[in-house]
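To start, the structure under review is shown below, and the notes come after it.
A protein chain is absent from this complex, but the other protein chains hold their places.
A and B are the chain letters, set down in written order, and residue numbers restart from 1 in every chain.
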Amino acid sequence: MTAQPSTTKLSKSSGRTSRLPALLLLLPALGYLILTTQVPFIMTIYYSLFRYSLVDPFRRPFIGLENYLTLFTDPQSVPVLVNTLVLVLSVIAITVVFGAALALLFNRKFFGRNLARTLLIGPFFVMPVVTALIWKNSLLNPVFGLFGVVSRAFGVTAIDWLAQFPMLSIIMMVTWEWTPFAMLILLTSLQSLPIDQLEAARLDGVNNVQEFWYIILPHWTRAFEVVVLLEAIFILQIYGEIYIATSGGPGTATTNLPFFIFQKAFGEYSIGMASAAGVIAVILANIVTALFLRLVNRNVNVKEVK
Amino acid sequence: MMTAARRSSPQKPPSHPWRMFQNVSLGLLAWLIALAFFFPILWMIFSAFKTEDQAFATPPIIFFQPIFDNFVKAFAKYGHALLNSLLVAFGSTILSFVLGLPAAFSMVFYPTKRSRGTLLWFVSTKMMPPVGVIVPLYLIFKDLHLLDTVWGLTLMYTTMNMPLVIWMMHSYISEIPSEILEAAKVDGASLMQEFFNIAMPLATPGIASTALLCLIFAWNEAFFALNLTNVDAAPLSVYISAFKTSEGLFWAGLSAAATLVILPVMAFGWSAQRQLIQGLTMGAVK
Partner (left out) sequence: MKSKTWIIGAGLATSAVVAAIATAAIAQGPVTVTIATVNNSDMKTMESLTSVFEAANPDIKLKWNVLPENELRQKVTTDIATGAGSYDVATIGTYEVPIWAKNGWLNSVDDLFTKNASIKSSYDLNDILTPVRLGLSYNKTLYALPFYAESSMTFYNKAAFAANKLTMPVKPTWNQIAGFAAKLHKPQNGFYGICLRGLPGWGENMAVFTTMVNTFGGRWFDPQWNATVDSPAWKAALTFYVNLQKKYGAPGSTGNGFTENLTYMSQNKCGMWIDATVAAGFLKDPKQSKIVDTVGFANAPTGPGTPKGSNWLWSWSLAIPKSSKVADAAFKFITWATSKEYIALVAKTNGTWASVPPGTRKSTYANPEYQKAAGDFAGITLDSINRADPTNATKDPVPYVGVQFVGIPEFQALGTQVGQYIAGALAGQYSVSQALKLGQAAATKVAKEGGYKK
């Protein structure tokens, strides 16, 4: 749906006749992805109809939709869905706001700007497994972690982050990883803002707030779209950080859908159940992304009205 | 929106001392945030030069005699994994572009009624949780003899990154002003000319940043790597996991290994970042 403005914009202006060469450009990518994603996906749907335990090769009965039924009636499923959404929504909201503020900040000229920016985007390059280990052991740990050390230095009892605020801890970790990404995309977008446009506005005496609201924000639309979509995709699939930091707990406090699937598949070897949850995850991810895009799209349409 | 902005015309009085103060304090703020973000990484690199004992000392030790034992140990199996990571990351990124770029180009320049749906479908393939399909994938890989091969992992990462390439490049190519395309069409440019002479040069900054993302994602991917490779094709994400042991947290050793793992991609990212932003500003000035 984000494609809509651009594609319609072009199709209106161009009356192409020959579609064959264009199709030939599209087909290899299409074929490759169909082969590598749809075949396993269809197998996943197939497995989701069986009681398929990896460690029990003798009993694998066909059970129809029972796996789905179990998932829908399991009271555990509700917190899992809520956790998934809370994680995705809050991380996206925080990183977009932080990223935008940082992009504005780093678009100014100041001493050593390049070096500072270089340091800032560092966390994005860190492997998720390493991120989780750093946070768990050297930051959040109430005894050895720096947060605890600092709070004790101020005479405050160290917070046991992963037990008391497990979801917040995960959100902090993921935000740390993804804020630089949002910032980088928004900053590059900001730097591609036509300078004459800005100068004209400044000559007209536009104040900072107006400049931000009427020029920068609309210009950022596509960048927002990229940030939101990519973050949605990646954060909907996060499980490594959770696996290392909390194992989804305590209780089910940080179990999101991917970690739930991981638990079913490798904690329980229940491939049938994991497959069913995987199918649901795909559907859910599509819905969430479609909603996001619709939100962003509204702005795109506003832009097109100009 | 420009008309809306134009209405407010009174000039702001220039207040230099205030401006100066504002600039300095905002610059300081930016530095502070940057340092805060980088600090955990720096701390980890610090730990890599400590003994295991020092790495867990409370209060933390800031001044210490750096040792290199952790790096010496970490180097033992590093080379092979580094080579695999480079092959897989660059291989899959190139393959993603070879397949994805023409597709994105085609959907922008030759849109049909189905383009939108196709684009969304491409993106939606990215949403399958890897863990949900690992067993079918494992079976397929086994039958095709792709288990523990650099090729197999490259193919998987291509699948993982290609939707990203298509989506981002579609976005970038769509930004190309339609006047340029119209002009080219009037000049009677062929499909290939449009692709190589117009779309590609204009999309270069987009290609650079997207490629960088692909490289990072391929470099850091651990799940497929862990499950689809054993020894021969194991990349750095598998190498690092071997430092995570259930028999004690060897934080200094792990930090050294993690530093070695992050270093190449970070160095690459940092150098590419400069080019990327240069390319973008140049594109904007033109």
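FYI, a residue touches a chain if its C-beta (ideal position, glycine included) is under 8 Å from a C-beta of that chain, and two chains touch if they have at least 3 such contacts.
Source: prediction; values computed, not measured.
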{"item": "Residue of A:25, A:102, A:116 or A:162 touching the missing chain in the full complex", "value": "A:162"}
{"item": "Residue among A:205, A:218 or A:249 that touches the chain left out of view", "value": "A:249"}
{"item": "Omitted-chain contact residue, chosen from B:42, B:192 or B:242", "value": "B:242"}
{"item": "Residue numbers in subunit A that touch the chain omitted from display", "value": "53-59, 136, 141-144, 158, 160, 162-164, 166, 245-253, 263, 266-270"}
{"item": "Interface residues of subunit B (partner: the chain not displayed)", "value": "52-53, 56-58, 134-135, 138-139, 142, 147-148, 226-227, 230-231, 234, 238, 241-250"}
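FYI, only the chains that are shown with their structure count from here on.
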{"item": "Interchain centroid distance [CA atoms averaged], subunit A/subunit B, Å", "value": "14"}
{"item": "Subunit B - residues contacting subunit A, complex", "value": "1-2, 4-6, 8-12, 23-24, 26-27, 29-31, 33-35, 37-38, 40-41, 43-44, 47, 56, 58-60, 99-100, 102-103, 105-112, 115-116, 118-120, 122-137, 139-140, 155-156, 158-159, 162-164, 166-168, 170-171, 174-175, 178, 181-182, 185, 191, 195, 205, 209, 213, 216, 219-220, 222-223, 237, 240-241, 244, 249, 251, 254, 258, 261-262, 265-266, 269-270, 273-274, 276-277, 280-281, 283-285"}
{"item": "Residue numbers on subunit A that touch subunit B, as the complex places them", "value": "1-4, 6-11, 13-14, 16, 19, 21-23, 25-26, 28-30, 32-33, 36-41, 43-44, 47, 54, 102, 105-106, 108-114, 116-130, 133-135, 137-139, 143-144, 146, 149, 153, 176, 179-180, 184-185, 187-188, 191-195, 197, 200-201, 204-207, 210-211, 214-215, 218, 222, 225-226, 229-230, 233, 236-237, 239-240, 257-258, 261-262, 265-266, 271, 274-275, 277-279, 281-282, 285-286, 289-290, 306"}
